[in-house]
Structures are given as structure tokens and as C-alpha cells.
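Rest of the complex left out; these chains stay put.
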Amino acid sequence: MPMIEYEDAPPAVRAVYDDIMRTRQVDWINNFWKVLANHPPTLKRTWEGIKEVMAPNALDPLTKELIYLAVSTTNGCDYCITSHTAGARKAGMGDAMLAELQAVVGMANETNRLVNGYQVEIDERLKRAALGKR
Amino acid sequence: MPMIEYEDAPPAVRAVYDDIMRTRQVDWINNFWKVLANHPPTLKRTWEGIKEVMAPNALDPLTKELIYLAVSTTNGCDYCITSHTAGARKAGMGDAMLAELQAVVGMANETNRLVNGYQVEIDERLKRAALGKR
Amino acid sequence: MPMIEYEDAPPAVRAVYDDIMRTRQVDWINNFWKVLANHPPTLKRTWEGIKEVMAPNALDPLTKELIYLAVSTTNGCDYCITSHTAGARKAGMGDAMLAELQAVVGMANETNRLVNGYQVEIDERLKRAALGKR
């Protein structure tokens, strides 16, 4: 899809671009948003979702970026791996953290399949613990 | 697969069970390990991998559990979601953190597909930033 | 894998190529089939499957292409996304339809994981409705 540059963007798209740059304190727009701008409602809805979900709250921004990167790595989305590796670095991830994250992601993908293959039955004790019960 | 209880386990399996209980400071073994015990080399290799990868280091144990849970949720592995929701709670995750993690996981799975569908080209600037360059 | 051009193809492969061009009313063969032609039984079986499954019936060709594209986007198969975006356009998909399809695909991938993460129990009422019962 063509990318919509700021100069060529209609007001509704510019408003989103402005909010992205303001919120992230950057002076440029990456390709993801420029492509979504072909359908302004998707651009607006996606950005507002990201803005709400990634805002610091019970989890801090670095942890949220690490989670995003873990999912993107599992799904094999190259653009997303690149952009969220960059995002996590900006939020404070160093090389050691990245290496440990990738190790955990790899291990989780491995044990997820061992569980599948052996069709392990869920422990009642784990079910209660997952619900926060003793 | 049948589950190997401590009482019926050969010494090599008991040694792993003992190490699991000691490392995690618990007094029981969950089904995942009891099933893997049908093949002692897989039990030993998997436990040693988990022990190394999940040990606190550049990332703390809670963050590692959150990453594990994010991957398991993406893959739809029910046992893994249950056990790592439990594990993350034990490491300090409260309800608000869980809700925010699931929101980030959902959003990442959404934008991963928007990137796929629109075949977004990776920005050179993001590539450099992902490598930790300016 | 090398691609088998029409000129170099054995009769069994040519017969499939001819049927593809006739059925789709095109005068060229795309790379997918040229690569499958390295194993003529796979070429023939796959083409006959596609031809049967994609033929207009209870669902029209455009709807079938949209479904194909939704799956390919979810799986992140670049060749398939490209070829079925092209196929859907040929069957009548415009830019607005494409944008709405990608929005639905993204949303479905998001809510699929929210369901996973929260391990939502299936409503009896939905089970009956899914079976076409009241």
C-alpha cells in the first residue's frame, strides 16, 4: 500500500500523526502508521488502542514493550520484531535483557509444544492458584 | 501419558524432582514434570533449561513469568496459561497487571496481522534503533 | 526449487497448466504452480483441490478469496497474501473492502488471545446456536 506522508495527509490523519509524535516525543512517523493512514478509521482506532494499552499503569512501559516483543517474536512478524526491539531499547532494554527475553520466548515455545504433545492435564492446584485462590 | 509419582520414580527422576522443589521452594510436583518423567533425558534437559532461563538476572522473575504467559496466551496452550498465570501471581502479579498484560498481548496479535496484511516495509531508522545504533 | 516453465514441462504438468489458464481465463502461470510442478502429483492434487473449493457455490468467488486472504494474513504467508490480495481484487475487492477485511482480521486475532488468556468458558446458548439450534 502507498504510504501517506504528513504533507499529503488529510486533517483527520494529521491529527493522529500529531498525537503520535506528541505522545512519543518523536519528530517522525514510522511506516506502520503511514500505511494504516490509507484507512483513517483503522489508523485512529489502532493508535488510540495502542496509546491506551501501552500507557504506564500497573505495568511500566518497558515491561509492556517486552511483552509486545515476545508476542511478535512468537508470531514471526519481522516489522513488529524490529519496531518493538527498538521500542524496548528506547524504554531501557539493554543487550542482556534482550538476550534473556529471547531465551524465555524460545523456552516457552518449546514447553508449550511439550504440553501439547503429551496432552498434560491441568492440576487443580494450578487452576486455583491462577485464579488467585489458595 | 501416565504420570510418574515421586514414590515410583527412579533415582534420576527423583533428583530432578528434588531440585525443582528446592529451587521453587514448594513441596509438590505439577503434572508437566510428572509426564515428562516418562523420558528422563527430556525431564532433565527441560528442567535445567527452565532453571537457567528463569533465574533472576538482567530480567527479574516476575518479568520473565509475564513474558512466558504472553507467549503461552498467543499460542493458546491452556495448561501453560494456567501454570504461568499461577507462576506470575506467585512472583507478584496482581489482577491489574494480568489485565494489562492480556490487553498488550491482544493488541500485539492484532497489529502483527495489520503489518502482515499491509506488508509494511521496515523503516531504516527502526532497523538501526533495533540494533542499538543511533 | 527450480521453476518448471510451460516449454519444459512434461505432458502431465502441461495438462494442469492448461486447465489453470482455462479455468482462470489467464494466459500465464504464477510461480506457485511452477514450483509445485517439481512433483506432478502434488501439482495435480493441489490444483484440483483449489479448483473445487474455490468454485462458486453457496459462497461466491469474492467471499472465498476474502476468506483465503484472512487465513494467509493470520499465518503471515507473504506470497499468499500477495496472490490472494490480487485474486480478491480481480474478483471485485476494492480498497475499502481490503481495509475492512484487514481490520476484522486484526480484531479477530486480538480477541482470540483475550479468550485464550482469560480462558472463557463457552456459553451453552452459543453452543446450541452454533449448531443451528434455537
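The letters A, B and C name the chains in turn, as written, and every chain counts its residues from 1.
Here is the rule we go by: a residue touches a chain if its C-beta (ideal position, glycine included) is under 8 Å from a C-beta of that chain, and two chains touch if they have at least 3 such contacts.
Small disclaimer: the values here were computed from a predicted structure and weren't measured.
K.L.:
With 3 identical chains placed here, what is the total number of copies in the full complex of this structure file?
P.N.:
6
By our rule, only the chains that are shown with their structure count from here on.
K.L.:
Subunit A to subunit C: how many Å between their CA centres?
P.N.:
Taking the average C-alpha coordinate of subunit A and of subunit C, the gap between them is 28 Å.
K.L.:
With chain centres taken as the means of their Cα atoms, state the distance from subunit A to subunit B in Å.
P.N.:
Roughly 18 Å, centre to centre.
K.L.:
Approximately how many whole Å separate the CA-defined centres of subunit B and subunit C?
P.N.:
Measuring from centre to centre gives 34 Å for this pair.
K.L.:
Would you pick out the residues of subunit B that each touch at least 2 other chains?
P.N.:
74, 78, 81-82, 101, 105, 107, 109-112, 114, 116, 118-119
K.L.:
Provide the residue numbers of subunit B that touch subunit C in the complex, in ascending order.
P.N.:
69, 73-74, 76, 78, 81-82, 101-102, 105-107, 109-114, 116-119
K.L.:
Which residues of subunit A touch subunit B in the complex?
P.N.:
1, 28, 30-32, 35-36, 38, 42, 46, 49-50, 53-54, 57-59, 63-64, 66-68, 70-72, 74-75, 77-86, 89-90, 94-97, 99-101, 103-105, 107-112, 114-116, 118-123, 125-127, 129-130, 132
K.L.:
Considering only the defined contacts, which subunit A positions touch subunit C in the complex?
P.N.:
38-39, 41-42, 45-46, 75-77
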